[in-house]
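All protein chains but one are shown in place.
Chain IDs A, B and C follow the sequence of writing; residue 1 opens each chain.
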């Protein structure tokens, strides 16, 4: 079954393909009285927009968002006030070039969703991958931009921590560096290495995977639930729904499998402000599915895109064995553009749980 | 908000704490006419049951499941036939020993959900961890045992592939070994190493993490959806809802971040049976959120339990700084018992998507 | 599809058949810190219990509720405090007499759900009607008893306003009368008429329909939503889910089809307390799907039960034409026992929307 809605009180329904007239989403459950602007939402979309460096696809899309419902004009020019009713956001598709895809219309790219799509639906819009196109993620970024405003004090920051074989050096982490390179890389030196590394990959028409890390600060304690609807469960679910993601970690993640109980225990003292203060954060800000007030950290792995120049063995829709290669525009590392998308998906999960927690407990 | 239901057409609602009279679940959406027995469900629960070796908690629970609704007697003694209405399953709590927990009633174990629980609810049943007790997972195993029967030909097999610093050697993988040791270990030699390794950990009252791997074969192609409600997303969500899980991978998972597009491409030929045959399975049986018919592989990381003998710095519910250690029964590696739980959660996700796919497409 | 859960933040999942060992429900989403007792829940169940007068079925069920999870003991003997986790409630089935039903095991009672059940599922537990037995409604009353405690100041009161051809005289409405007769009748004179009327029906093994009216006071303004998730929509949905209900009205209901806009307008003034005061209540306390703070009024029609002594033409499961009559215990007017059930379903809808409103707006 198709099911294109995520969230429970902050609910986002997404629609659209890369080669239709538009894509969009409906955000249901935004509290009334939230003040924002199209320009504010747009600033997040601009981070995800393709064609901003030679390291992402050269498809040119302005990705201009339009708010169609759920708002009133505010007192200030451009300001919008949410009314509590569904907020529809729409983005026109501009650069469609469907001719680029004619070669692969009926040939399955190995490692791509084409074949699974056909196995499921029997019919498929081959132009640009249909729903499995990364284009859909623009709507997530729009929904996430709004979600950030719902939880007072919430800050969410994503960064790329690995491209292929090259990981950042965490001792050089500098938040200020993240926006100063084409990779959302917090380590300026590694960013330089990545330039050469990715240039080589791009030139030979190849692609490579990546790891993204998201940190959320200002998350109130108490969000989530002890068994199901764990906050980390819903963050993981949201992140796994991003195209090409194959793994998700919270806090120490897979490394915690190698820890002892003593190492893993985040000790607690009373801080200068009289509140509990954790002395470490192996848990990634979530214990038993519930936020503790510490920063929440999540990482996810993005596989390399299957659109490559090297011919690979495959079949076509008629069941004939063929060799497949993808000409046209390529994204050598789709993980780069996944950074703002990951931020958005974490924001949506936190906003949703903030409203749910407030509903059940009356607090927050 | 509390939300203790998972699944959309195969829906499981779980309830109960380790120190109440019972735990249980309600399975809603089972097709009519499924034949099973209490004994069959019980055989899966027996795999998860504590106290079966010195490497798991010595809490003694018979974990006898009782089916309370949704069935008719079959023709054969003990056989039940599902009627299509909710199947309630209940397990009495027997070995409660609440005195063991008196020390920690008001003291927060570092790394444990106690403190987050209190931050959320303000009230907390300190006896045995309330809902965050691993005891709740017995209901998952019961629900999963039933889920396995819904998809014809489905087989699900879990194994422990890492304890702490010791990983299995995949070249020695032997399915037959899995049930021949106390660890669900597919590599008999590593199982021997683990015995000594865990004995040492157990004796010093410590604990250690682990990695579990689940493989599902016989999954029809076409389950899942291309964007949200991805099959891997729902598997990841289900696995992340298991206590102490901090990371989830599908297929190559985090390793795929290090692959090139050429390496990651699972090439396809036409097999002897005239059907598509994948030459590798980096994708873990799921492309673009949709099953391809290949085996589905998922791994998850389990952190070490926070119940350890070494005193750690913490605070109590009154806000006083204290040192905390956990006397009484311990589980040196909760990852062992997570194996049948992981199997069950994967089974539930697949059964749910099987029914959803059938609903939308009429196939399957 | 089977789907036995209602509510969104106050979620109730119901299970069980009349001829299994027990029935029950799981209430998910109760705020933490609600104080109640099994005896308090029981008092509502006692109102619905069969066998309390000659006008309801003589089946003898103690209907003793047991709370299995989601609570801690309070300071006072018998007091329970909700912990915020799922509250499982269970009621044993005692008086099952399955022999009574042997005659109708394979014969479809005209007007009864038997045949539809078989059309849907292919298998059916003929003993007592399976899920379509009115027995299931005991779990609703238990869930509703808890729901009443969630909204401060909420009062819900049901009454029977019509049995068959005899309607009450509203000018004689007296709340105090409701509990002083066997019919929940607010008009003592009509109650006397009903005694003779129903005795005659009962003696000839017949049955008759009824209309129930529910009034909720103390409902905060602002619950509901303007289009979907209207408060009246969810009340109607909950009431229509009760066995044998064929119609639901809010406020003036069907009579409002005969009104002019001038008549229907509930005029507003500022009351002595400085708050809006409505001068009439044609709307039944809900405008555009949202509560106004006025009393909420709902009515629902209950059809006569199909278990009657007069033979009627029908078929059996083998497709043979047969005549069917129902021996054994009868309920001449199932509408009587529907009164506490209707109260409960309205309580659940209001509690759910109270939590939802609080989640979205932070108020309430």
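Here is the rule we go by: a residue touches a chain if its C-beta (ideal position, glycine included) is under 8 Å from a C-beta of that chain, and two chains touch if they have at least 3 such contacts.
Everything numeric in this text was worked out from a predicted model, so none of it was measured.
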Candidate in contact with the missing chain, chosen from A:49, A:120, A:230 or A:303: A:120
Residue among C:176, C:257 or C:272 touching the omitted chain: C:257
Which residue of A:28, A:234, A:252 or A:343 touches the chain not shown here: A:28
Footprint left on subunit C by the chain that the document does not show: 1-6, 8-9, 14, 108-117, 119-122, 130-132, 136, 162, 164-165, 201, 206-211, 221-230, 232-234, 236-237, 240-241, 243, 246-270, 274, 276, 279, 282-284, 286-293, 301-308, 310, 312-315, 319-321, 335, 353, 356-357, 359-361
Subunit A residues that touch the omitted chain in the full complex: 1-5, 9, 11, 13-17, 20-24, 26, 28-30, 32-33, 66, 68-70, 72, 81-88, 120-125, 130-131, 355, 359
Chain not shown, touching residues in subunit B: 8-9, 29, 31-32, 84-85, 226-227, 355-356, 358-362, 364
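We adopt the following convention: only the chains that are shown with their structure count from here on.
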CA centroid of subunit A to CA centroid of subunit B, Å: 27
Approximate Å spacing (C-alpha centroids) for the pair subunit A, subunit C: 45
Numbers and ranges of subunit A residues touching at least 2 other chains: 8-9, 226-227, 356, 359-361
